[in-house]
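Complex shown without one protein chain; remaining protein chains in place.
Chain naming follows the written order as A and B, and within any one chain the residues start at number 1.
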Amino acid sequence: MGLVKYALKNLLRRPATVEDPAAIPVPDDYRGTVFMHRDECIWCLRCMKACPANSIIVDREKEVFVYKYMKCITCGICEDVCPTDAIEILPVPREAKYKREWLEY
Amino acid sequence: MPTIVPFGPQHPILVEPIRYLLALEEETVVGVEYEIGYLHKGLEKAMENDYIKDIYFAERVCGICSMVHSTTFVNAVEKLAGIEVPERVKFIRTILLELERLHSHMLWLGIVADSIGFQNLFMLCWRDRELIMDILESLTGNRIHFSMNTVGGLRKDISEKGIRFMLGNLDRFALSVRKIENSLYNDLTVLKRLRGVAYLTREDCKRYGVVGPNARASGYSNDSRMDGYEAYEMIDFSPILKAGGDNLDRVVIRMDEVLQSIGLIRECVRLLPDGEIGEKYKRGVEGETFFRCEAPRGELFYYVRGNGSKKLERVKIRTPTLANLAMMEKVMIGLEFANVPATALFFDPCMSCQDR
Partner (left out) sequence: MKDIRVENTDDLLSEVGRLRGEGARLITITGVDLGESIEVIYHFDLEGVINVRAVFDHGDRLPSVSEVFFYARLYERELAEMFDVEIEGIHRGLLLSEDMRGKGPLRKRFKVENVTLVSKEDKYCPR
């Protein structure tokens, strides 16, 4: 008897799992992806030196900023050290599918 | 002449790779040899580095209990630098440490239930574990690797809203833990599979250097929380002890610890003072020190040596799971082969932090 009641109760419940991971709401200060605003950067290299995973490469002369998606551990130090707030960590969850160029080390 | 049967590194019951070589006589185990290192990451070498970066390396020693690793490391460096962190920082760290214990014990219970053929309980445990993961995500901004600690304090404060969300979820969690306890202790099959299996006395625990809940299930009290690091000296706390020393008591003690942790978190929230969350320390550190904390699996020990600059000279990590490995040679002997997989999991192995 107890089993039937339990089964019926569970039938009417919302499922515990969510189908699409992107549909899960994340908190505002969730650390997802590093985003860099080019025009605010002063090419001071601080983020590159502070990054524990060496996932940022900045070249001052050529003004290039390379961010390696797969190496980043989303710790948020780069956002902390940047003097001009050029780096922002967006609450965008990591994607389950990867593009080939992200895999580059 | 015993038969040698390999168990692992790939086995349906094992989540992570470890290899046991079991010597069997008919169905009984008469000898054990283990082989570890499949997940060795070389983190101790990598941590001869800037100590600010090392916090994030320390966090990644283990994929389940990351907060306790970073807290231990940060505490060791703070001890070297001679900084006292504000009270609010201590309480917030304690809350996070206890939340981590909750989700680690639930994860363990789920895996163990699966290994004794109780699939349904596995699903229930992992569903309720999500409540805790949601709390952690909303408090810190990530599910496992919180990146909250820094030398001298915290990087982020927790909000009023987060605390309210936490207390609400904790109530729901406590209810389901009671339900799980009920179904677990009243199930005849489960009791038969657990009672009296892999028996370990208090003397054995001493002899084999067992730590954590496994030791406390045999009545051997070693809980580093009694050292009074962080906020544990300010709240009322005493470790739970059980005398049985078999697999059943290992389940019971963890369930009791879950309920105790919920109480500790509520008390921390009640006492949580207002104030600063500390300042980042930036100078070099010199000298050597050690620190130990109680991880969900037992005593975690860090040894740190600095040479006056920001780069550390040596960091040694002794994880509880490595200490618990030695007794495998004792408990496995005399077991039925069918009980080996469950017993291998009952001591809460985490190969990731065992191999570092």
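As a convention for this text, contacts are C-beta pairs under 8 Å (C-beta built on N, C-alpha and C of every residue); 3 or more make two chains touch, one makes a residue touch a chain.
Since the model is a prediction, treat every value here as computed from it, not as a measurement.
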Residue touching the undisplayed chain, where the options are B:Phe165, B:Phe290 or B:Phe337: B:Phe290
Which residue of B:Pro2, B:Gly117, B:Gly168 or B:Gly209 touches the chain not shown here: B:Gly209
Selected residue (touches chain absent from view) among B:Glu16, B:Glu44 or B:Glu87: B:Glu44
Residues from chain B at the interface with the omitted partner, ascending: 36-37, 40, 42, 44-46, 206-209, 222, 290, 292, 299, 301, 303, 305, 313-314, 316, 318, 322-323, 325-327, 355-356
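Note that in this section only the chains that are shown with their structure count from here on.
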For chain A paired with chain B, centre-to-centre distance based on mean C-alpha positions, whole Å: 26
In the complex with chain B, residue positions of chain A that touch it: 16, 26-27, 29-31, 50, 52-53, 73-77, 80
In the complex, chain B residues that touch chain A: 52-53, 56-57, 60, 123, 127, 130, 137-138, 141-142, 145, 147, 155-156
